[in-house]
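A single protein chain has been omitted; all remaining protein chains appear in their positions.
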Amino acid sequence: MREVGEAMGPIVQALKKNRLAVIGAGILSVLVFIAVFAPYLAPRDPVELNLAERLSSPSWDHLMGTDAVGRDTLSRIIYGTRVSLMIAVVVTMIEVLLGMIVGMTAGYLGKAVDEILMRIVDVLLAFPGIILALALVGMLGPSLTNLVIALAAVGWVRYARIVRGSILSVKEERFVESARAIGCGNLRIATRHILLNIVTPIIVLATLSMGTTIISIAALSFLGLGAQPPMAEWGNMLNEGKPFMEKAPHLMIFPGLMIMITVLAFNFLGDGLRDVMDPRLKEKVEV
Amino acid sequence: MPFLEIRDLHVTFPTPAGHVRASDGVDLEISEGDSLCLVGESGCGKTIVALAVMRLLPHSAIITGRIRFKGEDLLGLGESRMRRIRGREIAMIFEQPATCFNPVLTVGDQIVEAVRVHGERSRKAARERALELMSMVGIADPIKRYGQYPHEFSGGMIQRAMIAMALAFEPALLIADEPTTSLDVTVQAQIIELLADLKARLRTTLLLITHDLAVASTLCAQAAVMYAGGIVEKGATRRVFKSPRHPYTQALLAAASGDGSGVIRGSVPELTRLPEGCRFHPRCPRAQDICREAMPAIEDGVRCHLYQHSGVTA
Partner (left out) sequence: MTGDLAILERKDGRGALGTFAVGGPIIEVKNLKKYFSSGLFRKKVVKAVDGVSFEIAKGEVFGLVGESGCGKTTVGRCILRLLEPTSGGIRFDGLNLLALKGRKLRTLRQRMQIIFQDADGSLNPRMRTRDLLLEPLRVHRRLDGKAAERLGEIMEMVNLTPDLADRYPHELSGGQRQRIGIARALSLAPDFIVADEAAASLDLLVQSQIVNLLERFRTERRTGYLYISHNLNLVRRIADRMAVMYLGKFVEMGPTEAIFTEPAHPYTDALLASVPTLAADRRPAPLAGEPPSPLHLPSGCRFHPRCPRAQPLCARLEPELREIAPGHAVACHRVS
């Protein structure tokens, strides 16, 4: 564990130099803050109906206006941050775990096991992810839990591929052979030597994928297959705001903006991470 | 007038870790048709000198001094004029030749490119010249090899291909940077023979850079030994290698002879933190007080206080 922390040091340093990455990280910190302290930040209860004030434009009273049943948009946006971020994190964690298990098994055991597992991965990759997730949620029934299950069930494959690839290349590295020569057992080699060296591509992929995951969550909720009303979630809000697109455009603009900003932030950060980690190009002065 | 004359060459790289003094006052001359080897361990600056002559150093490098080639100061030339010299009058072959070839183009195409860049030849004439060059460097069955890709060439052959590219215009000066290093010993012997042969036939002046003293002594009449960015001893190869005077040269030769002598403690200093006075003094078995204070000047081909006519006696 200590090594992971130590390995992060120079990465963070290098990251600071990348302007976009810093911006992305900054935005994300704000979003996380909002998500964590949502109950204290939201001026009103996100599910509180107030029919008298329905469809009102942004004003000092309701900074982002109200929706069709009078709920304060700003509060819903704030609570929506929670949902989006949390779900995205949970989905990503499950994906990474599943992907790692499959990828490591395939990479380590090789031969037949590898072939079978990778063909399964190939088949899944052939389907457009969102359609498959759609079908899954359709089968399981619309709910947030099922959304998580569907997205994770579809998304783990890209991690499996990357993990397997990394394992294959790291496995052949001299230092793994050296560890075996010293007398390290398989478990120690897997955790100490191989794992640490495959962590970077996973982190990069996870960060970059967060954006896609958030969009998927919003998309499926938009279609009514994810977060169910009255839960406040950006995709939901887009759906609910659709009929009022001309009369009250703010109902779609604000959630749309939030999705865009969040995804951009993750992408900036992810790009920065990839540039920093991915081959560590250092200016070597050949003398 | 010497063919190639390097005077007081200083090459510095500003890096976050400090200024890297890769070349710190290098003076060299080579006469036309002669051969000089620049020997030293890694990090001593020998490749930098070669790159300076070719003007291939990165823009961040700070270069001062003079490099005169046939009377012209190369450091003062404009880039377009330099480009006409590079490859035509001065050519360079590099270490690890496989990395110098584009893996997705055939070897033949790449040699042709070298030919066409400088001459306005028709495709046909260029191809013929390329085939001619390939047989000149001893590549068997050049027509078949022409259409092959770099990965189909063995180490020795790809080195020959690189030599072919370099000699396309029969340059007056050939700079060879570690041409035999990554090769098997029998192939190394073949390349040495090839270089010696071509040098004699085309009357090329050779600047050889290597850490292998035996290869250097086989190919070059003159030698210059470098340490930590500066030249410590130079002169006729035979004399320098047979009766080395500088303690570093002596250690190198003792180590190369393989009899177990010449063990010097410590390691090469980092070029950002060079010692005061003589660069070698912290490791020198014969260091005196003056060595710590003042850098000796080159006198009679050796830069060492032990041999200065003023001051300390050996």
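Order of writing sets the chain letters: A and B. Residues in each chain are counted from 1.
Following the convention adopted for this analysis, a residue touches a chain if its C-beta (ideal position, glycine included) is under 8 Å from a C-beta of that chain, and two chains touch if they have at least 3 such contacts.
Because the structure is predicted, anything quoted here is derived from the model rather than measured.
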### Task
Indicate each shown chain that the hidden chain touches within the full complex.
A, B
### Message
Using the touch definition from the top, which of B:G71, B:G258 or B:P285 touches the missing chain?
### Response
B:G258
### Task
Would you mind spotting which of B:R121, B:H211, B:R239 or B:R286 touches the chain that isn't drawn?
B:H211
### Task
Extract the touching residues of subunit A with respect to the undisplayed chain.
3, 6-7, 173-175, 177-185, 188, 192-193, 196-197, 282
### subunit B residues touching the omitted chain (full complex)
41-43, 154-157, 184-190, 192-193, 196, 211-215, 217-218, 237-238, 241-242, 251-253, 255-260, 262-265, 267-268
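As a convention for this text, only the chains that are shown with their structure count from here on.
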### Summary
In whole angstrom, the CA-centroid distance of subunit A from subunit B equals 53
